[in-house]
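After the structure tokens below, expect a handful of questions from me.
For this depiction, one protein chain was excluded, whereas all remaining protein chains were kept in their positions.
Moving on, here comes subunit A:
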Amino acid sequence: MRRLLVLGAGTAGTMVVNKLRRRLARAEWQITVVEPSDTHYYQPGYLFLPFGAYGPEQVVKPTAPLITDGVDLVRGEVDRVAAAENRVLLADGRSLPYDYLVIATGVTPRPDQTPGMLDGGQWRRSIFDFYTYDGALALAKALDAFEGGRLVVHITDMPIKCPVAPLEFVFLADAYFRSRGMRDRVELVYATPLPGAFTKPIAAARLGSMLDDRKITVEPDFLVERIEDTTLVSYDEREIPFDLLVTVPLNMGADYVARSGLGNELNLVPVDRHTMLAKAYDNIFALGDANDVPTSKAGSVAHFAVDVFADNFVEYTAGKPMTGSFDGHANCFVESGDGKALLIDFNYDTEPLPGSYPVPAVGPFRLLDEAAVNHWGKLAFRWMYWNLLLPGRPIPLPAHMSMAGKHLPRSEE
């Protein structure tokens, strides 16, 4: 019996086991997934919780029913991977041997990594995050009670999960305060370590002008060193005082990755960017946010990468070369407020471009342009996530990015 062991039953890990269970013969392969939580969270929904647009029940389901029959679900916390011995040790002392290992334990917000964030007395009083379930719900109460002042939306450092979410948050906050008739009493500031609203030039220009239109002040190149009471202080001694801070703490891979000697400085597993095979071991893959590939940390990326990986894995374990090559494809709806959204679609080599995005039956969506159809696409995605994506059923979105519908702006001087 050959053994595939998957660490983490989040978006990537769940898709991996559900897809591969269908592809790998039950008589030959045992598939096990290790997960400490008995709850699966629909993380894209966290964005809507603070504004009361989603209720808590819309973003949680029990983990076990999401894992297909024939996969062993082990409740437990990983202590470390003993890669030289091909086994994983759990915190409770159990030892799980493997022939192939998939690390899919993602990244976690780490407010403890910035002095004054978690330990300065303001955490969950005037400092909130929305990348955790508890944080998003606590922020909902804080927003409800907010009477005005300076609200700062802040990114600690890149990379982060869903890099457009802080922008979406500030767009939704603008719409939210307008709907409450108090926008003139709220100063919105967007503090980012990037030189602008986004990394890629065409999208950065478009999203930057949307921030200007909404009178949202951007504080670029702001790398926080510490928080002093209710002031963000950067490494170059710039200060941003706040009444309410919505921060995205440093995102790091799991600590066991570091303890096992498998991670980089952020506990991310270095992998080949086209096959997700770890650079250090030829029987370890890292999928989803847990790896170091230079594209967005996002569910769409996990989905496209797992599609490529599943075919590759069947070839690889049959002793053949892997013929699939992941192109860094990411596809993100960007909520812009008032029932509209943008869509961006890009990969390692092609930045987000304007145009249209054809999808049979439901499309086309509009790229880099605010439209209601994109907003409905984003809301519909929650159903697709639970019912198609996690079970590993086919979705009419090809894994590789396509240029169909995209407009390449004429290059400028």
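Following the convention adopted for this analysis, contacts are C-beta pairs under 8 Å (C-beta built on N, C-alpha and C of every residue); 3 or more make two chains touch, one makes a residue touch a chain; residues count from 1.
Criterion: contacts and distances are computed from a predicted model.
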item: Choices "Polar amino acid transport system ATP-binding protein", "Dihydroorotase", "ABC transporter permease" or "Sulfurtransferase TusE" - which one is the UniProt name of the chain not shown; value: "Sulfurtransferase TusE"
item: Identified contact with the non-displayed chain, of A:D99, A:E187 or A:E225; value: A:E225
item: Selected residue (touches chain absent from view) among A:N18, A:T63, A:S296 or A:T317; value: A:S296
item: Of A:Q30, A:Q58, A:S126 or A:T199, the one touching the omitted chain in the full complex; value: A:T199
item: Touching residue (missing chain; options A:G10, A:P44 or A:P163); value: A:P163
item: Residues of subunit A (touch criterion as defined above) contacting the omitted chain; value: 157-159, 163, 193-195, 199-200, 221, 223, 225, 235-236, 264-266, 294-296, 330, 346
